[in-house]
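Each remark here refers to the structure printed beneath this line.
The complex appears here without one of its protein chains, the remainder shown in place.
We just call them A, B and C in the order they show up, numbering each chain from 1.
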Amino acid sequence: MKGFLYPRTATGLASLVPAPPWHYSGDLITVEYRTDPARVAELLPAPLLPAADDPGAVALIWADWQSCGDTGEELLDPVRAQYKECFAVVRCSFEGRTYSRCVYIWVDKDFALARGLHQGYPKKLGSIHQTRPHPFGPAPRIEPGARFGATLAAADRRLAEAVITLTGPSESNGFVNAHPMAHHRWMPSIEPGGQAPLDELVESGAAAFEAGTPWAAEATLALFESPTEELARLEAHEIIGAYYRQVGVTWNGGRVLS
Amino acid sequence: MKGFLYPRTATGLASLVPAPPWHYSGDLITVEYRTDPARVAELLPAPLLPAADDPGAVALIWADWQSCGDTGEELLDPVRAQYKECFAVVRCSFEGRTYSRCVYIWVDKDFALARGLHQGYPKKLGSIHQTRPHPFGPAPRIEPGARFGATLAAADRRLAEAVITLTGPSESNGFVNAHPMAHHRWMPSIEPGGQAPLDELVESGAAAFEAGTPWAAEATLALFESPTEELARLEAHEIIGAYYRQVGVTWNGGRVLS
Amino acid sequence: MKGFLYPRTATGLASLVPAPPWHYSGDLITVEYRTDPARVAELLPAPLLPAADDPGAVALIWADWQSCGDTGEELLDPVRAQYKECFAVVRCSFEGRTYSRCVYIWVDKDFALARGLHQGYPKKLGSIHQTRPHPFGPAPRIEPGARFGATLAAADRRLAEAVITLTGPSESNGFVNAHPMAHHRWMPSIEPGGQAPLDELVESGAAAFEAGTPWAAEATLALFESPTEELARLEAHEIIGAYYRQVGVTWNGGRVLS
Partner (left out) sequence: MKGFLYPRTATGLASLVPAPPWHYSGDLITVEYRTDPARVAELLPAPLLPAADDPGAVALIWADWQSCGDTGEELLDPVRAQYKECFAVVRCSFEGRTYSRCVYIWVDKDFALARGLHQGYPKKLGSIHQTRPHPFGPAPRIEPGARFGATLAAADRRLAEAVITLTGPSESNGFVNAHPMAHHRWMPSIEPGGQAPLDELVESGAAAFEAGTPWAAEATLALFESPTEELARLEAHEIIGAYYRQVGVTWNGGRVLS
C-alpha cells in the first residue's frame, strides 16, 4: 500500500497529504503576552517543565499560508494550497533545552489538519481571518502606522480577535515561537481502558527558512469563552509585543525525543 | 493531562471529542454495485484477503447524522452534533472471517474526522448532501416511488451523485456494510524513512443498534474523476441494489486484530 | 431575455431562482417573547403602525427547509434545495389590518437570499443550526420532554441561541407570524442622492399550506451583540411561548400595498 497518510492505496494518489518535505509561503501576525504561569504549566505533561525564564509567556499567532509538496502542483489549484491558521504557543524545557510548544491550533482545511496530526499540532477546524498587506487601495502597506486585524472563530463562536499597529522594523519576530517545537503525538487505544499505542514526544523545526524583516507592532487582544475551548483560560495579563513578518518555510520531519 | 483526544489539557474540556461511547441518529442511503474485483483487492493490504464471495462488491453510503457523547450536550448546540458523510465500503477476509472495510470517506465536520482517526476511517473533508424525508410539502415521504438524491464533492469538484427510487420494504439494508469493520490505524514516523509507530489492524462494530425497516430502491450512480481522489477507480459496472434506512447506533471501542 | 431573476439569458436557465410557485418542506422552531414596544415601533416605517394588541411581541423563528420550483428537480440535487434560516418577526398595522413583518433574517444559501429579495425579506447570510427530530438514537422524537437547540451566527459571531422543551400538542403555532407578511422591497438609486427607484410595500402569504400538529414548548433564549447586527436590540424581557411544527408551504406571489 502506498501513500504517506490515509487513505492508503495501490497508487498513493489519494493520500490526504504527500510525503514531506512540505513548503510554505505565508504572513504571520504574532501577539506575545503574559498569562498566569500556572496556566501554562498545567499544559505541560511530564517530563516537560516550564521554561525557566518568563514561564507565563504566550504567543498567539495568525498565519495566512500557501503550501505544497515537492511537486508544487497544489499552488496551481489553490483550493488545495491555501489555508489559514491561528495557534497558541508556549515554551517548555526538556532535558535542559528550551522548546516551543503549540498548545491550541485551528486551521481551515483538512490537508493542514492532517499535516498537524503528523507534526503533533493539536489541530481543530476554525474560521481564521487576517488583514492582508496590499500595495494599492485601502488595505495596509507594511509600513509604520499600518493596522492589521486578526480573528478566530470555531463552531460559530468568536474565540479571539487582535488588532496590531506597526511601529517599525524589528530585530526579532518574538521569542516564544523561536525554538524547536516539542509536541506529543497521541492516539488512544481502540480498546476501552487500553494503553495508548501512540504516545510520543517529538521534536521538529524548519528544514529551510527565508523571511523578510520582522516589523514590531502595538497590539490589542481579546479572548472569548466557549463551551468547547480553553484558549481563554490563557488570559492575557500583559501584552509583551507584537510582530508582522512574511516567511518562506520548508518542513521535512523531525525526531523522537521520548 | 486529560482529554480523550488532542488538545489534551488539565481539564480535558478542549478535547476534540469526548471519550466513547458515541451515539448517533441518522439516515443512510446505500448504493451497492460491482466493480472490477482487482480494484477492490488492490485496496486490501496483507494479511487481508478479498472476500470469497462477490469480491467486487462495493457499497457507497451517504449518511446524515446527529451524534453526541454520553452527556448528549452536543444535541442542543447542533453545530457540534450534526454532520454528513459519504463513504465507500468493501469486504475482505481476515483469518477466515469476513469484514467490512471503509476505503474512502468524506465528512463535513472536524469532530467527525477526529472520531474517524480513532476508528480507522480514512476521513477527509467534503461537501455531502442527501434529500431528507419529510411528512409535508414537496420533499419525499418514505414510501414506494419516493426519490432521494445524494451528492459528494471535495475541493470544489463533484465526486459522486446518486438518485434512488424506493420500491418497498426490504429484509436487509445490503450485504457489503453488514460485517464488523476491519480498519488500519496508521501514523508515519516523524523521522524520514523511519518505521511507522502506529500501524494497527483493528476491528469494531456497533455496541448498540436500533433501526427502522430498510427500504429497497432502484438507483442511478455516477462517479467523477479528480486529481486527488481515487473513488472513480472503483467504477460501477453493475448496480446490485440500493436502500434507505433510519438508524440509531452506539459505538464504544473495538479490539486490535494485529 | 429570459429568466425570473438575474442573470437573465437567452434561455433563462442560469436564473438564480425559477419563477414561482416555490414549494417548501420544513421544520419550524418558534420562540415568542416580549421586548420594549418602542424597539418594535422604530422598525416600522410609515405608514405602518404598531399592532394595537401586544405591540412588543416578537417571534424568533428557526427553519430547516427543503425547497424547489415547480419541476422539483432541486430536491434530487439537494445542495440546491436545502437551506436553513433564522428570522425575527413582529406585527404591524396597515389600513386597519394586522400584518406580520420580518425585520431581520439570515439564510445559508444564495437561492434563498435571492427569493427573499423578491419577497421583501431582508436576508443576509448566516450559519443556522437546529436539532432535528429522529425516530432512533439520541436525537429527540417529537414528544413531551423532547429538547431541541437552535443557534444563529453571522460573520463568525454567535447572535442567538435557544433551547426548547416540548410540553404537548398545541392549538396554535404562535400569534406573531400568523398574519400575511407586509414587507418593503427597496433599491437605492444608482445616482448618489437620487430617489430610490424601488420602494414598495408588498403583501404576501402562503398560496398553499399543510402542517402537522403544533407542539407547545418551554424555552430559554439568549441574544448576543455584534458590531453589524441589531437583533440584540430586540431584547427578550419575557418569554411568551415556544412551538415546534412541521409544515409544507407553497408561495406564489403577492400584491403591492403601496
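The rule is simple: a residue touches a chain if its C-beta (ideal position, glycine included) is under 8 Å from a C-beta of that chain, and two chains touch if they have at least 3 such contacts.
Note that the structure is a prediction, hence the values are computed from the model and not measured.
From the options B:S15, B:T35, B:Q66 or B:S127, the residue with contact to the chain not on display is B:S127. Considering the whole complex, the residue from C:G145, C:P169 or C:P197 that touches the absent chain is C:P197. Contact between chain A and the unshown chain involves residues 23-27, 66-68, 72, 75-79, 81-82, 127, 129-132, 134-140, 147-151, 161, 163, 210-212, 246-250.
Listed here are the chain B residues that touch the chain not shown: 127, 129, 151, 153, 156-158. The missing chain lies against chain C, touching residues 1, 4-11, 13-14, 16, 19-20, 42-43, 45, 73, 77, 79-80, 103-105, 109-110, 113, 117-120, 122, 124-125, 155-156, 184-192, 197-198, 200, 202, 204, 227-230, 252-256.
As a convention for this text, only the chains that are shown with their structure count from here on.
Averaged C-alpha coordinates put the centre of chain A at 31 Å from the centre of chain B.
Distance between chain centres (mean CA atoms), chain B to chain C: 34 Å. Touching two or more other chains at once are residues 77, 79 of chain B.
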